[in-house]
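Here we show just some of the chains, and they stay where they sit in the whole.
Every chain is named by a letter (A and B) in the order it is written, and numbering of its residues begins at 1.
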Amino acid sequence: MPTDALVAADLVGIAAFALSGALVAVRKPLDIFGVLVLAGATGLGGGFLRDVLIGATPPAALQDWRYLLVPVLAGLVAFRFHPALGRVERKIAVFDAAGMGLFCVTGAVKALEFGLEPVAAALMGMVTAIGGGVFRDLLAGRVPVVLREELYAFPALLGSTLAVVAVGWDLDEVWVIVPGALLAFGYRMIALRRGWHAPLPPGMDGY
Amino acid sequence: MPTDALVAADLVGIAAFALSGALVAVRKPLDIFGVLVLAGATGLGGGFLRDVLIGATPPAALQDWRYLLVPVLAGLVAFRFHPALGRVERKIAVFDAAGMGLFCVTGAVKALEFGLEPVAAALMGMVTAIGGGVFRDLLAGRVPVVLREELYAFPALLGSTLAVVAVGWDLDEVWVIVPGALLAFGYRMIALRRGWHAPLPPGMDGY
């Protein structure tokens, strides 16, 4: 089941997360190697976390040169062409949401392949989707995006749940990947743009 | 040997750590999903770290729905009823100490089951006990509790050592769990309350 479509989704997700990490690095600004390290940690971190937790070691990223090439290229592109990428903080959020949307699906599907139950697989998809951004933000000294106020973990969980359901219905892989990824990405982007947020603890709304 | 008593100790430890994480999130304040994510990361983080290090993947928490339900419930309770929980920072410390006391025992016992030597198993118990709080504090941008000045790692190591000794003596599982957990929890709480602290580096006492 690690089909071409799933590998492609994984690689595009890695590229998106790597771009978000590289742009965070460019903004500090870090030097070329710092940019590449943060691109790599962000792009590959979520997948490493998933693979280590489900026992799929060594991670695919260490056995397939494309997984290594993609974050390097993304890092170089961000390094060289960052002004053309426009307002940086906004681009970081868009690439981050794209990586999150793709990883929640590929993480959930890979967890199913390794024998996890559907609920655990959906959560593993969410963890995969969250992981890269958490590594990026911890390394860069930012508050992890998943713990800032906007909706993040919830869209990821919705997307991974949709993917798990689609696998259960034996749908074609395109129908496993696209709706889940679009739901997670779209929900996240709309929430960001409209300033939606989830309920705060009772008595804390005044903040 | 993953007996009912040990699983129960693990689940209570997860609940305690999850409550500590959820309360840290409530205090910031984070939204409901942020609270659940931090409850989950704190409650399950130490065990994930232990399972990954001893090669017990996928972690029990991904194969047993109770391990997933407990932090969710703890997060919801903390989110909804946090004012009833009284002075938050103090409750965080109590729940954290309870989780630490239980995890140092269950971590050490599980490490022994996976063939680690006694000394390594005691250290793994300490790492398990420390892990959840470290994840919580890193994610929340707090100095990790284990690196603040109060006694933390030492009580955890004492508790896990006691559990390793009890396993070596072939004691009943209640005698493996309770004395070690109580020693670690009690020592930690007394140290906190009395302001005990371990020696500082020579020449640094004046700080």
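Observations on the structure shown:
Heads up, the rule we're going with is that a residue touches a chain if its C-beta (ideal position, glycine included) is under 8 Å from a C-beta of that chain, and two chains touch if they have at least 3 such contacts.
Only a predicted model underlies this, so the values are computations on that prediction, with no experimental measurement involved.
All protein chains share one sequence; of the complete assembly in this entry, 2 are displayed, while the total copy number is 3.
Definition applied: only the chains that are shown with their structure count from here on.
Separation between the centroids of chain A and chain B, computed from CA atoms only, is 28 Å.
On chain A, the positions that touch chain B within their shared complex are 52-55, 57, 111, 114-117, 119-120, 123-124, 130, 134, 138, 143-144, 146-149, 151-154, 197-204, 207.
Residue ranges on chain B touching chain A, taken from their complex, read 25-26, 28-38, 48, 52, 57-59, 62-63, 65, 68, 79-80, 82-83, 138-141.
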